[in-house]
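Dumping the structure here so I can ask a few things about it.
Every protein chain but one is kept in place in this view of the complex.
Labels A and B are assigned to the chains in the order they are written; within every chain, residues are numbered from 1.
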Amino acid sequence: MARIEAGKLPVVRQLRQSVGLQRGMLVAGLVLTGLFVLVAALAPVLAPYGHSQLRDAAGPFGAQEPPSGRHLLGTTVGGYDVLSRVIFGAQTALLVVIASILASIVLGVALGLLSGYFGGWLDRVLVLVADAIYAFPSLLLAILGAIVISGGQSSLASGVGATALSITVVFVPQYLRVVRVEVLRVKGEAFVDAARVIGTGSWRIMTRHVLRNAVRTLPLIVTLNASEAILTLAGLGFLGFGIEPTAAAEWGYDLQRSIADVTSGIWWTALFPGLAIVVVALGMTLVGESLNDLADPRLRTRVRAASASTSPSTVAEDAR
Amino acid sequence: MSTPVVQVRDLDVTFATDSGPVHAVDGVTLDVAPGEVLAIVGESGSGKTVTAKAVLGLLPATATTRGAVVLASRGGGATDVVTVPAARLREARGRDVAMVFQEPSTALNPVYTVGWQIAEGLRAHGPVTSAQARVKAVEALRQVGIPDPEQRVDHYPHQFSGGQKQRIVIAMALALGPALIVADEPTTALDVTVQAEILDLLRRLRDETGAAIVLITHNMGVVADLADRVAVMYQGKLVEQAPVLDLFANPQAEYTKLLLAAVPRVGDGRARAERRAAARQPGWEDAAPVVEARDLVITYPGRFRQPAFTAVDGVSLRIRPGEVLGLVGESGSGKTTVARAIAGLQPVADGSLSVLGAELRGVKGRVLRALRPRLGFVFQDPATSFNPLLTIAECVAEPLVVHGRFGSPGAARRRVDELLEAVQLPRAYGDRFPHELSGGQRQRASLARALALDPELLVADEPTSALDVSVQARVLELFADLQRQLGFACLFVSHDLAVVDLLADRIAVMHRGRLVEEGTGPDVLEHPREDYTRRLLASLPVPDPAAQRARRAIT
Partner (left out) sequence: MRFLLIIPTVFILVTTVFVLMRATGDPITAALGGRLTPDQLAERIHAAGYDRPILVQYVDYLGAVARGDFGTTLSDNRPVTQVLVTYGSATLELAVYAVIVAIVLGVPLGMLAAYFRDRWPDAVLRILAIFAYATPVFFAGLLLKLVFAVGLGWLPVAGRVSTDGEIAMQQAHATSGFMLVDAIRTGQPWVVVDVLQHAALPATALGLLTAGVFLRLVRTNMIGTLGREYVDAARSRGVRERRLVTAHAWRPALIPIITVVGLQVAMLLVGAVLTETTFEWRGLGFQLAQYLQARDFVAVQGIVALMAVVVAVTNFLVDIVAALVDPRVRY
């Protein structure tokens, strides 16, 4: 069934039709995101030390050491190597993003499809709950989730799982809303009526006609959510709901530990994990934003016809 | 002849699109004399609207314009829209030339009062106090026939009806007394009875103000009613220019001939209907009707405790085997709702509706499912009635697979090819996606899908209203042929009396949810009994300028 040609792969097609700034944003975003995934995958190879290593053959690292040949980005107040923590932090972040988004999509799409297609009391209840949760400040909800799931602190596996689940709680209502609205839109289109007239059963209409037409906007929300997931993860860590420093490296947690450092002028413990968050969130936001623009005909930039012969009146209007 | 109000010379417009540059207007040259109504006619994609927008310099940034569009200013002097600096162009807009848009509800800003919007145009051309602006706005509204303009000037657009909104858009165009008004399909979004009023208004304003009008339209009836001269466009080129009487009486270009021949005229179907009636077996009227509605009521539930809206109110009609019933009405008349109810897409609130022997009031899903294969439906908009992710062959095979005639779309392919051939589509088109077909081709495929199971009843809801007139003619012809060969009964819904007349054995007219008149074509069209039918017929401009002038002289 799947007819996938190069031109129809989601991102490739958009890359081709994009121009100018939008293309620049998309390419920059893809490069940054690619870099992030690469660093996360190769963390054990790239990092000079382990994420919880305090000493090597030459002795203990020492706390709050400024950047040097031994520690390119210095050491933290707890005596960890900053560079290694930044690199391993990518791994944690990637795991959380993937886990939370997968869980949100599965749950959100299923609920949205049911809610939108069948309507009735199920729809009303789901929408009411989703709206209430959607209005809930996301980080606070994630904190509650983290308290419920793990009691607050944990190892890598359970920590990543708990954080991802907490973020999922935040995202599911968003997916539900988006998919539901899309399902309602698709349901109103004539081709669904056409299927009903033919006598197609509900299940076949849902799977064959509605589902695939309703989830076409998801890639876009996924990329925008990915950056939100990164920021929520960092926020949780910053409030002390991250993962134990000995279990894994987490940028938000490291930033929280650096608040006091900043006051005394120690900049390297805050700057690098912070920059890591910005770079990753920026990459994903750039991809999401440009995909969003390309998907919206009103926002898309188009090539101008043979610019050399642009008429004077358009030029004049441009110049103003 | 005095200086033309606009001279268009070798106008050339190219748009940049995803699939490369599109040459929308190709070397168009024309003049408009003061006080003249020039109609630019053409089908979609002919470049007529682009030409109109180019006259005001309103094309988007993706367009490249060459050539010259010289507007005469009232104080003498001239402005070439193509080369003039933006500030000068802005001054000319509204003062020398103004525009009337197709869709009045989108051309008016929903969050400002109509008075404010008229005043904005005045303020853009020099200082006016708000009191002066208000006086002028009231005057402009009165001129276009808005009752109580002193009060209405403070109302928002949503408080006016569609026809009134279009009057307000015209008032805005007239506010500064321009010598030229460009009207882009000014009546396409309106019902025929409202269309007739707007056409009257435009004619009166031309006589009163002496403004020339460039009328962009696809409707030959509107052309015959209003135009002095006609320019025919086809694929970006101007193919013919002539005074209106000459053009209709003696078209020169091949395309113009084709276009005129394709226009359906009321009365064209008479001969065919009589032939069909004569060929019927005696006693055919006693056969059990395929569709029988008695006092049918259909309501839409109200939102937030508002009362339910009654879309269809006490309609009784019957369709016998092999008979085509044409259902006509303006928007909101309930005609589409009746069609949807017959197809089981809309529940019956009251009365009785029996389709193929089954009562649809309170019908069970099981009964309805058994009915489905015996009934086909053709939707209005072929662009949206196909799942965009499936190929045409898969879409056409869907009913065959759903009802177990074949195991998969692949297995049904031979039957699908037969069907495509029956609707005169090449087999290879089965492998294309819906968006790769033109509107007419899609509507053929839609017909193939509706006929896949050889239904006894076909419901067609405005099947040609989204199509150009030449395409419409071919689809209607195909439709008539298939109906003759396969002999299905049919409910054919349309807003166009002439289209219905071409196909129907009997015509039913709906107005505000009620069935006002029913009978054979000659009965309804030549000897209408009801006021509303007469008004509908009188509003419909005849695509023949001489006849139309005679009709206007009487009323």
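Just so it is clear, a contact is a pair of C-beta atoms (placed from the backbone, for glycine too) under 8 Å apart; a residue touches a chain by one contact, two chains touch by 3 or more.
None of the values given here were measured: they were computed from a predicted structure.
Undergrad: Name every displayed chain that the left-out chain is in contact with.
TA: A, B
Undergrad: Touching the left-out chain: which of B:103, B:139, B:350 or B:523?
TA: For the chain that is not drawn, the touching residue is B:103.
Undergrad: Would you indicate which residue among B:13, B:71, B:172 or B:445 is in contact with the undisplayed chain?
TA: Of all options in B:13, B:71, B:172 or B:445, contact with the hidden chain holds for B:172.
Undergrad: For chain B, which positions touch the chain that isn't shown here?
TA: For chain B, the residues touching the absent chain are 56, 58, 86, 90-95, 98-99, 101, 103, 106-112, 117, 120-121, 124-125, 156, 158-159, 169, 172-173, 175-176, 304-305.
Undergrad: On chain A, where is the contact patch with the chain that was removed from view?
TA: Interface residues of chain A facing the absent chain: 20-21, 25, 128-129, 131-140, 143-145, 147-148, 151-152, 227, 231, 234-235, 238-241, 252, 255-256, 258-259, 262-265, 267, 270-271, 274, 277-278, 281-282, 285-286, 289, 298-299, 301, 317-318, 320.
In this text, only the chains that are shown with their structure count from here on.
Undergrad: Nearest whole angstrom, what separates the Cα centre of chain A from the Cα centre of chain B?
TA: Their C-alpha centroids are separated by 46 Å.
Undergrad: Can you name the residues of chain A that touch chain B in the complex?
TA: It is residues 17, 189-191, 193-201, 204, 208-209, 212-213, 302-306, 309-314, 316-318, 320 of chain A that touch chain B.
Undergrad: Please name which positions on chain B make contact with chain A in the complex.
TA: These residues of chain B touch chain A: 14-18, 21, 57, 61-66, 81-86, 89, 340, 343-345, 368-369, 372-373, 375-377, 379-381, 384-390, 398-399, 402-403, 446, 449.
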